[in-house]
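With one protein chain withheld, the remaining protein chains of the complex are depicted in position.
Up next, subunit A:
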Amino acid sequence: MFKSQFARNSVRLFATKKQPSIGRYTGKPDPATGKYTVSFIEGDGVGPEISQAVKDVFVAAKAPIQWESCDVSPLFINGLTTIPQPAQDSINKNLIALKGPLATPIGKGHRSLNLTLRKTFGLFANVRPAKSVEGYKTAYDDVDLVLIRENTEGEYSGIEHVVSPGVVQSIKLITQDASERVIRYAFEYARAVGRPKVLVVHKSTIQRLADGLFVKVANDLSKEYPDVELQTEILDKTVLNVVRDPSLYKDTVAVCPNLYGDILSDLNSGLSAGSLGLTPSANIGHQVSIFEAVHGSAPDIAGQNKANPTALLLSSVMMLNHMGLVEYADKIEKAVFTAIASAPENRTADLGGSASTSSFAEAVISRL
């Protein structure tokens, strides 16, 4: 019975029935080939291996996508972390990118590459689904959560100063504009994936003005979405409830300011998979969107054909849905989940199986 429920839900997780009015993909296929061009940032460490798996699966699925390889190794210009111009041009031209894990260069004062990408392309919403995977047992088997995080301001404004020695102020910035676009995207996303509720998670008992503004914007916007139910909940209560019984939120799209979203999205992954290893994500901007695996570059197993490409594959599924290529998305998603569920020899070592990166990709391909 879990199986049938699983199959039904899995279609609804990433499927985009109607394209949202904000952050919509406006790219056109190449007239010569009929294919859409996607910038592909393969990333560091295990990035090239799992990227190859995605490419192989896309070829087998006959997805109308051609890749444009893209190197984002950061440059430091005037002390600022900067994406190389060719990469910027590629992404701005194609409007969409798939990204493997990047090793953040360690250096004092440099912005992380992920943050740089967000700033460069104005990626205001981070979409993080977390879903139990059949065939990989964790303490929870009924997790099916979607969270959207404000990606540009809040506690991550980067405005901090030492007022006097030993006294620091960090400023959390909440603006009407940034709140509005991310909450609007949440409403649109809820409609698109067929979830009836949007849940605003906040702490306006304590931060009455800042989180109060976020809640107020949501209340105002909800009038434009009479078909979607708006709920608001204090962060404490959401955390308590989701760890107690994640199924309470299976018909909900949660949306929250930056820090709460950062924490809750990782907490959700902890519930669904015990780690970030299987978690896909989308970063949505007005023009450009970038889809990425959340996990790190795992340099310890790089080049050994051991890494699990599931997170990047699921990110590519989110990407196909975002592009409106829903049937390819459904096909690939189903093949990934049924491959994992089928047998231990079709699971990589992180899921307790014996598959290699390439043999797992073959198992997916054989199920397409």
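The definition used in the following text is that contacts are C-beta pairs under 8 Å (C-beta built on N, C-alpha and C of every residue); 3 or more make two chains touch, one makes a residue touch a chain; residues count from 1.
Basically, contacts and distances are computed from a predicted model.
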Undisplayed chain, where the name is taken from the UniProt record, one of "Isocitrate dehydrogenase [NAD] subunit 1, mitochondrial", "Ras-related protein Rab-24", "Defective in cullin neddylation protein" or "NAD(P)H-quinone oxidoreductase subunit J, chloroplastic": "Isocitrate dehydrogenase [NAD] subunit 1, mitochondrial"
Option from A:267, A:311 or A:325 whose C-beta touches the chain left out: A:267
Sole residue of A:63, A:148, A:193 or A:235 that reaches the chain not shown, by the stated touch rule: A:235
Touch criterion as defined above, residue of A:59, A:75 or A:206 at the omitted chain: A:206
Residue touching the undisplayed chain, where the options are A:103, A:259 or A:365: A:259
Candidates A:160, A:227 or A:300 - the one touching the absent chain: A:160
Interface with the unshown chain - residue positions in subunit A: 112, 138-140, 155-156, 158, 160-162, 165-177, 203-210, 212-213, 215, 232, 234-237, 239-244, 259, 262-267, 269-271, 274-276
